[in-house]
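Removed: one protein chain of the complex. Kept in place: all other protein chains.
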Amino acid sequence: MKKIINEPSNVVDEMLDGFVYANGDRVKRIEDTTVIAQKDIQLNKVALVSGGGSGHEPAHAGFVGQGMLQAAVSGEVFTSPTPDQVFEGIKAADAGAGVFLIIKNYTGDVMNFDMAKELAEAEGINVDYVIVDDDIAVEDSTHTAGKRGVAGTVFVHKILGAAADRGYSLHDLKQLADRLVLNVKSVGVAMTAATVPEVGKPGFTLADDEMEYGVGIHSEPGYKRTAIKSAEEIAAELTAQLKKAFDFQTGQEYALLINGLGATPLMEQYILANDVNKQLSNEAIAIPYKKVGNWMTSLDMNGVSLTMLKLEDDWVELLNHPVSVTDW
Amino acid sequence: MKKIINEPSNVVDEMLDGFVYANGDRVKRIEDTTVIAQKDIQLNKVALVSGGGSGHEPAHAGFVGQGMLQAAVSGEVFTSPTPDQVFEGIKAADAGAGVFLIIKNYTGDVMNFDMAKELAEAEGINVDYVIVDDDIAVEDSTHTAGKRGVAGTVFVHKILGAAADRGYSLHDLKQLADRLVLNVKSVGVAMTAATVPEVGKPGFTLADDEMEYGVGIHSEPGYKRTAIKSAEEIAAELTAQLKKAFDFQTGQEYALLINGLGATPLMEQYILANDVNKQLSNEAIAIPYKKVGNWMTSLDMNGVSLTMLKLEDDWVELLNHPVSVTDW
Amino acid sequence: MLTAEQTNRWLERFAEKIEANKDYLSELDGIIGDGDHGNNMARGIEEMRKKLQAADPASGSEVLKNASAALLSKIGGAAGPLYGTALLEMSKQMTEADDLSAVVKAGLDGVQKRGKAEEGEKTMIDVFAPVYRELESGNLTVEAVEAAVESTRELKATKGRASYLGERSIGELDPGAVSIGYLFISLIEEGLTDV
Partner (left out) sequence: MLTAEQTNRWLERFAEKIEANKDYLSELDGIIGDGDHGNNMARGIEEMRKKLQAADPASGSEVLKNASAALLSKIGGAAGPLYGTALLEMSKQMTEADDLSAVVKAGLDGVQKRGKAEEGEKTMIDVFAPVYRELESGNLTVEAVEAAVESTRELKATKGRASYLGERSIGELDPGAVSIGYLFISLIEEGLTDV
């Protein structure tokens, strides 16, 4: 395992301290917690809190700041944070207008955030939430824990953050959030699995000439293992999945996110972007917003995911709303 | 070789198209060239042009935009661009007040940019330049091509870009640039070498338990191969090298850049940042500016570099000057 | 009901089993989940030990409450809220009832309310529920717990992370079933099922 770390069990604590060291003008760490909170939170705006297991950097701490998240709560690597930590995040973020939680759809995250919500409500803080389940690689049936929350969560952070910054009430944010999650879908491909520091070996193994479609951001299994494909073929597969899931209609507008999973060079992400463009230019849809880079990673996983968000109303404006965060 | 590409010989062309697809609101590609230029360049300001071999993304195209570079010229992977391409970049960037070139110190870059400068001057464009040679892993003696230009170049882009945005003349920019390059130093460590797509195998090999200090961003050899060290030990070594090179004095101020080389997760970069902080907090110097992330990468190299810039005058302000680029 | 001393013995034995089987639990989770169950449980157990040693509780209920808080604040993931809820609900019930099976039933109900899983979905419920039934009918044995744990092997997961594997989740034990099995085996081994 080639990692620049110290004790594997200390990676989260040290990372958070390093993050605050580097970005201390914008954020602070709430003492004795894993909460990164915005400094100088504006009063009387709904505060956004998100988080989850660590290992997805820059998510979520990199999105803390004016216009996006007011607090991010980090669990151990790939392990959802505990209710008391999330509760600390809620308290740190609350500016008197309530707190809105953005939760990725994993059993652990849902339960821990839900318990934190109960704790906060018991202290008189208004809390509402949304569960993001954008990963179309998983069937949404009674036979699974439901679709997973992956990179599409980043669009949800951004748009809700902008809306909160513009003064949306908790109720209005909830309405918007519910529509957002219905409209955001992602699918990924992995060339290698991630290695959790405390585990010391990759979550699964792919042969030198293999890749897998649909792998989750914690190395959850995908839907198809195959020989390595060209960028063009990968773009064709990923866009076909999204096309099917959305059922593209003439005149629709979408935002697009190409997300590196941690070890994939930006060069390859842009090559894929070029091929995605070629695929989508055959469709009668418009893509007025695009973003490429590492946003919701999976430690050192080599791979990418493709997210599309069907745009409604003023969502492009909200995507373009200025933010003051470390990574956008 | 697990890469998301098509024809290895087409990676640069496709990447540039993908880049413009994603960032077309801000940049354009000059037709039939490898030049990415800012749209709507402001008249009568000195324009900045940089570039070099590809494979260092987001450098350099990611820095094109108001307040930083007006054009970036890409060569083949790890191969300096040709004079005609650089000349196209100069022409695309020129807004009537002259063009300033930021060149990394490699024999090829220096010669190709120099020939481009001659071509531009022959057409009446005022051109000046600076050569960045921040890599202290290399001895600066008559026995080498001189110190290499690596991640410190990013600080030079940022500060000169801000100065140009504030209206510095070509002459004043040159003065500033000459002082900057004397004050910026970097040193890196690699866990793995990069694989150039057309080559298909890593530029060198390190055993599973080995790493190498001082490796260059094109897999040039470093100064010490050793067993894998902890983040703490790596921070101690890198800061010791910089301390020696700068000869830290009480009261000095520095800017700090922790730069991922492509395949190193942000988590590890922040862990290293934390250890760098521990090391530097023993010194009587201040670090009023810090930045962590992938800025000057080496394809899929696993490793990091540490850059320090001894601050003078208003350089912190220039570092904080707002920019409108894809990656900052 | 259980005294503080009895409950401490129960949980200490449970802690030892978790620590001894930390890697095994993570390995099981590596096959059908994300490989962290042993680490998660061990982190919680360490905190629980600290809390239990520092406290001077008056009752078994109080011990369980302290343990619940420790586990809830350190395990994380799916197991954290479930163990936290199980122990908290058992703690509450202990102050009211004098019947161990009612106590376990309260824990089971809490976990089902929290996790929405039924029997047969390849989770800790597949141990929790039969254990409750055996307790009620007065013949809970180590073998019965082990049989319940073993029964998860042939189940297809439809809850939790293992559900993403679909058919491929069949053939391996559920890690949460194994770890909660240790909880009940510890209870039996400490001779607390018929106090």
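Here the chain labels run A, B and C in written order, and each chain numbers its own residues starting at 1.
What we mean here is this: a residue touches a chain if its C-beta (ideal position, glycine included) is under 8 Å from a C-beta of that chain, and two chains touch if they have at least 3 such contacts.
Keep in mind that this is a model prediction, so the values were computed, not measured.
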Chain not shown, its touching partners among those shown: B
Contact partner of the left-out chain, one of B:D84, B:D209 or B:E317: B:D84
Chain not shown: contacting residue from B:L48, B:V138 or B:M308: B:V138
Contacting the left-out chain in the complete assembly, out of B:D25, B:D178, B:E198 or B:E317: B:E198
Contacts of chain B with the absent chain, listed as residue ranges: 53, 75-85, 106-108, 111-112, 114-115, 138, 142-145, 148, 196, 198-199, 203, 216, 218-221
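We take it that only the chains that are shown with their structure count from here on.
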Euclidean distance of C-alpha centroids - chain B vs chain C, Å: 54
Residue numbers of chain B (touch at least two other chains): none
Multi-partner residues of chain C (each touching 2 or more other chains): none
